[in-house]
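A single protein chain has been omitted from the complex, and every remaining protein chain is retained in its original position.
Chain lettering (A and B) follows the sequence in which the chains are written, and residue indices restart at 1 in each chain.
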Amino acid sequence: MSKHFEGWPHVIYAQQFSREWLEGEFLPLTDEMETVFHNRGCEALRGMRMVSLFYQPSTRTRMSHEFAMDYLGGRVVFSSENAREFSSGSKGETLRDTIQVINRYHPDVIVIRYDRQIGAELAAEVSNVPILNAGDRDPGQHPTQALLDLRTLFKRRGGVIDGLKIAMVGDLKNGRTVRSLSYLLGKFNDIEIYYVSPPDTQMKDDVKEYLGRHKVRFTELTDLRDVAEVMDAIYQARTQKECGTVIDRNDHSKGYYIVDKAIVQMMKVNSIIMHPLPRVDEITVDVDGDPRAVYLTEQIDSGLFTRMALLKMILAP
Amino acid sequence: MSKHFEGWPHVIYAQQFSREWLEGEFLPLTDEMETVFHNRGCEALRGMRMVSLFYQPSTRTRMSHEFAMDYLGGRVVFSSENAREFSSGSKGETLRDTIQVINRYHPDVIVIRYDRQIGAELAAEVSNVPILNAGDRDPGQHPTQALLDLRTLFKRRGGVIDGLKIAMVGDLKNGRTVRSLSYLLGKFNDIEIYYVSPPDTQMKDDVKEYLGRHKVRFTELTDLRDVAEVMDAIYQARTQKECGTVIDRNDHSKGYYIVDKAIVQMMKVNSIIMHPLPRVDEITVDVDGDPRAVYLTEQIDSGLFTRMALLKMILAP
Partner (left out) sequence: MSKHFEGWPHVIYAQQFSREWLEGEFLPLTDEMETVFHNRGCEALRGMRMVSLFYQPSTRTRMSHEFAMDYLGGRVVFSSENAREFSSGSKGETLRDTIQVINRYHPDVIVIRYDRQIGAELAAEVSNVPILNAGDRDPGQHPTQALLDLRTLFKRRGGVIDGLKIAMVGDLKNGRTVRSLSYLLGKFNDIEIYYVSPPDTQMKDDVKEYLGRHKVRFTELTDLRDVAEVMDAIYQARTQKECGTVIDRNDHSKGYYIVDKAIVQMMKVNSIIMHPLPRVDEITVDVDGDPRAVYLTEQIDSGLFTRMALLKMILAP
């Protein structure tokens, strides 16, 4: 069994990971990481150095990576939360130059969130230092989010992904997390995806073609109520205000894209309600306390363990 | 004697602290912290993790907290200096979600500066991790500033706060530091406060009602010259440019709100001139060298020892 994924050691997009690696390497290691976390950390990455380079803001994702490094005993030697606004970006330097420069300082890993799709891929092309894609855009991917989503599903479903019926809801056109998760689910069997979105924010063709090649059944619809009761999971996409597509979730005349009490009451008792955060109004707050809601709990935890697992396997295999 | 304050372990507003705790616990511990500082630090908080989450900018306050953590041997695992502009804030997520997420990473303390009044309080409601309010707004409070102000007065006055005559000057309506200090002084006896401000930036009623209940005498006036010679301390409030209220301090036709050489010459030899910084033109620079001026020296030092004391007692009691 291969201990490596395609494109090793760079984590750029969700298609890189084989089912063999996911089940044989990644998921078991996240459990080890959970133990490390509950032990308040370890020294596995002692002396190792992370650079955290965010061209697009994200408190949450940056924090998850920086905590992951810390819990493994490594340190974040340099962190920028708005690389776009200043420096390189605003002065017009290409990302390619920046990554080459950072390589000269010999960090052990570079976490990058870039504001265009090709960012992490370009970075990996010129980098000897492992690149972790912390989300790119337009439409982009967010592979570590997909891995944490997978782990969340895996743990909640007793170690089985096959046969999953999942609804992905909202702005699917611009949502990088639903894109990456779709790619990842393509590695498994008997998956059924229900894309619930307004007609103008449907999932893009590149993902749908990929699913076709990987025998994943998908259906496009506009009303979550039509499928809520048979879903194993509802994955609510984030409202992409910065992409200009805002859905009026309280107007149900053209569809139903909100997860509220009405939807939750339809759902199976052992189903799961997921969201990548940050939330605007896609899930009403009265759903937060429901035992099926995992977006403020298990998804966050799996995110930390996922980043820890990636760092551990890449930096101290 | 209680070793804890009301609302323990969260530090949200100045009213939380009892005189017993201030004199019996807090102030003595700041002296211990001064010794730790002069010994170049200690290891009391070894392995402990701070998250520093600033929605509103402040180099100085963030630095004071992060140095305090460092001098105690702890570390700042994540720091954001402009959480508002991006991430959570700009994407519309509620602070409540953000604090719940941060809690999952098990930091030992969260320092938060929020851009609205209710911020730290909301955070404390959903946080198992201690919250330190590093200043909220509109009008808000800044409880650790009030504690450092109190310590500065206490040290300069030979260990006595009772009987203090203090003038608070300038934009009292929007100044969170004068609000918090007023609340804190309400715990002591025979305090006289002189609120010197233009009519449109007078101290708000909530504070004045509190003072009434706590038998603190206060007087409102518009000319600092009327009281400068009998004051034990003059506390100059910061010009709140971001609140839109700018006082023309060189136009004395409608009042006198500036601390300049003329005022200083009226003041008692053992009086104190205070300012929370940053300064615009509220105190003229020719006052800086006066032995009564403490805003660039003892207030800064007390700020560091205050944050160290709070971190020490909450994280390693």
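Some observations on this one:
Throughout what follows, contacts are C-beta pairs under 8 Å (C-beta built on N, C-alpha and C of every residue); 3 or more make two chains touch, one makes a residue touch a chain.
No experiment lies behind these values; they were computed from the predicted model shown.
Per the touch definition above, the residue from A:Val51, A:Ala120, A:Ile247 or A:Met313 contacting the chain not shown is A:Val51. The chain that is not drawn here is touched, among residues B:Gln100, B:Ser197 or B:Thr239, by B:Thr239. When the omitted chain is restored, the residue from B:Arg62, B:Arg104 or B:His142 that touches it is B:Arg62.
Across B:Asp70, B:Glu121, B:Glu220 or B:Asp290, the residue that sits in touch with the chain not pictured is B:Asp70.
Of B:Pro28, B:Gly47, B:Gly163 or B:Pro278, it is B:Pro278 that touches the chain left out of the display.
Counting the whole complex, the residues of chain A in touch with the unshown chain are 47, 49, 51, 53, 75, 77-78, 80-83, 85-88, 90-94, 97-98, 100-102, 104-107. Interface residues of chain B with the unshown chain, by the touch rule above, are 37, 40-41, 56-60, 62-64, 66-67, 70, 79, 81-82, 238-239, 241-242, 277-280, 285, 296-297, 300-301, 304.
In this text, only the chains that are shown with their structure count from here on.
In this assembly, the C-alpha centroid of chain A lies 40 Å from the C-alpha centroid of chain B.
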